[in-house]
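All protein chains of the complex are present and in place, except for one that has been dropped.
Moving on to chain A:
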Amino acid sequence: MLSAPAATNGTKAVVSVRSETDSQQVAKRPAASSPGGGRRIGSALGRAAWWTAAVFGLPFGLLALWWVLSADSETFYLPPLSEILASFDDVWLHSDRLAADVLPSLLRLAAGFLLAVVVGVGLGVLIGSFRRVRAFCEPVLEFLRAIPPPVLVPVLMLFAGFGNTMKVLVVLSGCVWPILLNTVEGVRAVDEVLTETCRCYGIRGPARLWHLVVRSASPQIVTGLRQALSVGIILMVISEMFAANNGLGYTIIQFQRTFAVTDMWTGILLLGLLGFLLAMLLRLFERSALHWYFGLRQSQRDDGQR
C-alpha cells in the first residue's frame, strides 16, 4: 500500500486463494475488539507480564546492582543507595519542594515543549509543502540547527532576563529542531496518490491540512516529539542551573554547592524518574494516535511473509 506494486501483488495472491464471496464479508484481520476466548485472555495476561518485566526488569536490576556495590561505600561523593533512598522522601515528599521546585520545572518544560510543537509542526508543514520555501530556508535552518542550544542561555538571558520566559525559550530553542526537521521529512513523503485523491474530491484548506498532510506526517512528527522530549529535559535543567531561584536543576546545584551529596543524588534519581514517566506518557499518546500506523505496518509484514 505504501509500496504499491509489491503490496498489490501480495494482496492478489492472498485474495485468489481465499476466493472471496459476498457472504464472506469479514475483515481479513480482526479489529481491536475481537471475541476473547480463554486462551486469548491467558495470552493477554502473559503479554502484560512480559511487558512489565521488559519495562521494569533492567531498571530494577541496575538499582539492585547499585545498591549492592554502594552498600559499604565510605566515599563522601558516593553514598550508599540505601541512604539516598532513605532521604528521598524527606527531601522531596516531606517538604514543599514538589510544589516549589518540581512543579515550576515541569511547567516550564511543558510550555517550551508545547510551543515547540506548535512552531515546529507549523513551520515544518509550511517548509515541507513548498519546494521554494524549502530552498529558501534550508541554509538558515542548517546553520541554526548546528548551534548547541545551551550556548543560547547567556544570550537569551540578555534579552529575556532571568525569569520563566528565558527558560521556556531555551527549552523551545532546543525542542523545535527535531520536531521541525522530522515534520518536513514527513510532509515531503506524503503519498502522491492520496494527494491526487484529495484534489479530485475537492478536499482542500484546513481539511486537507489535517486529514492529509498532518496525519500522513504524524509518524515522523511523533519521532520528532520523542527526540525533542529528551532534549527538552536536559535544557530545562541546564537553564535552571545558570540562573534561577527555584526548579529541579537549581535545587540540585544548591545541594551540590552545600555539599549535601546524598540530597543531590536524590535529585538526580528524581530527574531520571520524571524523564521515564514523561517518555511513558508520550508512548501512550503514540499508541493511541498512531495505532493505524502500527496496524498498517503489521499487515504489510503479514502480506510479505505469505
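Simple rule for what comes next: a contact is a pair of C-beta atoms (placed from the backbone, for glycine too) under 8 Å apart; a residue touches a chain by one contact, two chains touch by 3 or more; residues count from 1.
By definition in this document, contacts and distances are computed from a predicted model.
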item	value
Name per UniProt, for the chain absent here [options: "Branched-chain amino acid transport system ATP-binding protein", "Zn-ribbon domain-containing OB-fold protein", "Fumarate hydratase C-terminal domain-containing protein" or "ABC transporter"]	"ABC transporter"
Touch with the omitted chain, as defined above, among A:S82, A:T197 or A:N245	A:T197
Of A:N164, A:Q256 or A:S299, the residue in touch with the unshown chain	A:S299
Contacts of chain A with the absent chain, listed as residue ranges	1-2, 4, 7-9, 11-12, 14-16, 18-22, 25-31, 191, 193-194, 196-197, 199-204, 207, 211-212, 215, 218, 292-293, 295-296, 299-300
